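Dropping a structure here in structure tokens format, bear with me for questions.
For this view, one protein chain was removed and the others were kept in their places.
Then we have chain A:
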């Protein structure tokens, strides 16, 4: 099926069972409802990280995903609060808006390589933050708060998604929604990487000159990939804003952009599912280190350096060994 081996299908089945049934059961049994919020955040951050991973895949270090997450969060919030759109329509709109911005920004900056591209993207998040502070529509430093919970969605009278506002347990609903989005994102990413576009990306990552000599329109593919990457960022950010029911200029900051990138490094740039694992480990790792107080950042940084030093291909390389892709 779609080129999956039976072993992979079993793996996917187990994973889906765990996130959709296992986790809610365990949380229900233990009563640790706060974990829903944590895991929802992980799933949404993993969506944004998937985009960053994709820009790595064309050989560009992207430290600007926070910018697109913030754009997505604002676009959705504005559409819901000021224009009265349904959240479920504002969600793809937020992704598309982020993608359009990525095309406009990408045209000039995607020619840059290596550290130059990375540095420009590092500035992007700050630029978007400052823009959000300055624009009237984003409401400056006060941001947009009191975003209503997502309303129900029905198509041709068939209810697809219930009204979140009338739910008792929105935590579970948000968790399930985030998981569905994450699964769809990574399934799309997997297909993309293993299709012709993915192969062309790989050729560009390894040698742009050789790629263009065999007829690859590298400028075009760079833009397409950066747009898809930012689409993921916009979606993740929009969903985040809806859960928090508010967006501020500081909802995503430069540190978040750096973390999106670190998630990819940590999980493994050679593995499609690397950023998902990286996000989980980094998020929980940071929380656990909270216990040690003021040394949190120091220990955190040292562990990261050690991982990148001793596992240059990321955490997943331990599991799969050398040379194995996916």
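Everything below uses one rule, namely that a residue touches a chain if its C-beta (ideal position, glycine included) is under 8 Å from a C-beta of that chain, and two chains touch if they have at least 3 such contacts; residues count from 1.
Assume contacts and distances are computed from a predicted model.
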| item | value |
| --- | --- |
| Name of the absent chain as recorded in UniProt (options "Lipopolysaccharide export system ATP-binding protein LptB", "ABC transporter", "Methanogenic corrinoid protein MtbC1" or "Xanthine dehydrogenase family protein subunit M") | "Lipopolysaccharide export system ATP-binding protein LptB" |
| Touching residue (missing chain; options A:120, A:192 or A:253) | A:192 |
| Among A:216, A:253, A:289 or A:304, residue touching the chain not depicted | A:216 |
| Sole contact to the chain not displayed, among A:5, A:154, A:169 or A:206 | A:206 |
| Interface with the unshown chain - residue positions in chain A | 2-3, 188, 191-192, 195-197, 199-200, 202-203, 206-207, 209-210, 212-219 |
